[in-house]
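Below you'll find the structure I mean.
Only one protein chain is missing from this complex, and each of the others stays in its spot.
First chain written, first letter: the chains are A, B and C, and each begins at residue 1.
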Amino acid sequence: MGNRTIIPFGPQHPVLPEPIHLDLVLDDETVVEAIPSIGYIHRGLEKLVEKKDYLQYTYVAERICGICSFMHGMGYCMSVESIMGVEIPERAAFLRTMWAELSRLQSHFLWMGLLADAFGFESLFMHAWRVRERILDIFEQTTGGRVIFSVCDIGGVRKDANAQALDKILSVMDTLEAETKELTQVFLNDSSVKHRTCGLGMLSGQDAIALGAVGPMARASGVDLDMRKLGYAAYGKLSFEPVVETAGDCYARTAVRIREIFQSIDLIRQCVRLMPEGDVIVKVKGNPDGEYFTRLEQPRGEVIYYSKANGTKFLDRVRVRTPTFANIPALLETLKGCTLADVPVLILTIDPCISCTER
Amino acid sequence: MAQQIINTILPDALLAQTQQLKNDGYRLAAISCTSKDDLELTYSFDKDYDLMSLRLHVTPDDAVESISGIYAFAFLYENEIRELFGAKIINISLDFNDNLYKTTVKTPFGVKKKEANDGE
Amino acid sequence: MNFIKKSPWILHYDGSSCNGCDIEVLACLTPLYDVERFGVINTGNPKHADILLITGSVNEQNIPVVKQLYEQMAEPRVVVAVGICAATGGIFSECYNVVGGADKVLPVDVYVPGCAARPEAVIDGVMRALAILEEKQKTARCKKGTQEGAGV
Partner (left out) sequence: MSILSITKTLFKSMFHGPYTSAYPLQKKVFFDKTRGSVKINISDCIFCGICQRRCPTGAITVEKEDRAWRIERLRCIQCSYCTEVCPKKCLAMDGQYSSPSQGSIKDEYKDARVSGDQADH
């Protein structure tokens, strides 16, 4: 029987850019229990629907999170469009899909870098972020923003990508693929990396379902759950299969995300190839009335947008259930039994996004 | 497109219905709450990309039994709803005692007493 | 780079921002922008830091954390508010749980506009902060000099 100690982890922690606080109950070096205490980023922006009308709220929705900003904007717009029965132009659907996949790419690269930083592989961190800048350049060229695009609007998208930009995307995808292959070799094969990730934080498929895990966290445990299969935007017209691994440890979660990078590159190529001509936005008239649940797949997993409208300019309620929120119970479960030094790596393999979680 | 069904039920039937859904292999996707004249709780479940929702209307004084006994991870949703909306959810497995977000305003989303409160 | 005289170490704290500015601050440290060429190092320890970068509109729960971090930093210290949220609260200024701007809590020296603030803007802001840091150092030295002079 060792000594029981409680170690506070966070909110300001060198490894994590975001404030999260965990009380880790330790038995010597082993974590027995983890109690989260969140709320450092809670802004209460769901309440803003009462002050901003449904068109302005798009900009609030985009600022729920700066990493998957585009998907938040898209999810919100999709839910309002569904309520109003707006059919967006096909080109807009394809552009949305393309930007969504590019967002997934940059988010996965960002995560790869942070994971490398967490296990102390500084040069790998730098390389992952160097490659990521190529995607940010595409964003800036096509949308005008590096992080927050402000490009989704109710009824379509506000900016079009010309043929020149699409060609550039294809060429960047080629260099990106080559560079990613090199980098991911390190994540998947290097013995020092495997030493840190293999067998750590096991989550069985049954547990993943029982704890409500979503996204790569669930898929790494063999649960085939990918909201893109719902066929929203242009996903119905693209061919892809959800990436599933079965081991359920940190290594499997890394592998899922890495295979998703290649999948996203493929999806972007398909999008560019199939991109139809035409308008990108339709005019929206009137006010929404009704309610709708929109579900889409973010880099971190399934997000649920629930909007309820009452026929006025102001919505009654917008509720966002973000993927990290669903993954926290699974994280707390996997933390049990690991050593204190492994905690940062474990937290990072769920790819936490605290500002999504707390809104 | 997968379908969305919303079933309005009575608060007493919640636990039985939830258990039924769990037995059928549904996964709890989200618990949402909307406040208007009363609190409208929506429990959404997912199975094979179909969304199935249970809806109940309660007042802030009505006790609602927690479903964290059936779906353990519901505790986060329930703590959130209790803290932000003031719904009286009882018997949550891991209880934060309204200290999850530690907001300065108590139950910011709660049922409004009078509309005049908002305009100041 | 002769206009840099001191290697400033920065401490970054996310006071309830949307992550947008945070990843741009982090992007400053990575190869494309690489602020380490100016001697800037991102440190996790407030006692090592000269410049505090705050992102986000600072919510109620963050006030003690931010204050504590600031007090732990050694004099002279400079606070840079990165992004619109840290400057005025931005789009979240009407939210119930934010105080709306880092200057409600701490004396902010430099404001970096942008939503999200571009890495170039963050670099500009750190440069600005450096000039202020030097000035503060000078005044601190002068003060000390006069105090010692008065003591004799």
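One rule holds for everything that comes next: contacts are C-beta pairs under 8 Å (C-beta built on N, C-alpha and C of every residue); 3 or more make two chains touch, one makes a residue touch a chain.
Computed from a predicted structure; not experimentally measured.
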| item | value |
| --- | --- |
| Chains in view touching the one left out | A, C |
| Candidates A:Thr30, A:Thr175, A:Ser192 or A:Thr312 - the one touching the absent chain | A:Ser192 |
| Which of A:Thr143, A:Thr197, A:Thr254 or A:Gln298 contacts the chain that the document leaves out | A:Thr143 |
| Touching residues on subunit C - with respect to the absent chain | 31-34, 37, 80, 84, 87-88, 90-91, 93, 109-115, 117-121, 123-125, 127-128, 132 |
| Interface with the unshown chain - residue positions in subunit A | 52, 56, 59-60, 63, 123-124, 127, 130, 140-145, 150, 158-159, 182-183, 185-186, 189-192, 194 |
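In this section, only the chains that are shown with their structure count from here on.
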| item | value |
| --- | --- |
| Distance from subunit C to subunit A - Cα centre to Cα centre, in angstrom | 28 |
| Separation of mean Cα positions, subunit B and subunit A [Å, integer] | 25 |
| Inter-chain centre distance, subunit B versus subunit C - centres from mean C-alpha coordinates, in Å | 41 |
| Where subunit A touches two or more other chains, by residue | 39, 42, 44, 47 |
| Interface hub residues of subunit B, defined as touching at least two other chains | 101-103, 108 |
| Touch list for subunit A against partner subunit C, complex | 11-14, 17-19, 39-45, 47-48, 51, 59-60, 63-67, 69, 110, 113, 125-127, 129-130, 133, 136, 145-148, 353, 355 |
| Interface residues, subunit C side, partner subunit A - complex | 12-24, 26-27, 30-32, 43-46, 56-57, 59, 61-62, 65, 69, 90-92, 94-98, 115-116, 118 |
| Subunit A - residues contacting subunit B, complex | 37-39, 42, 44, 46-47, 50, 209-212, 227, 229-231, 292-293, 295, 302, 304, 306, 308, 316-317, 319, 321, 325-326, 328-330, 358 |
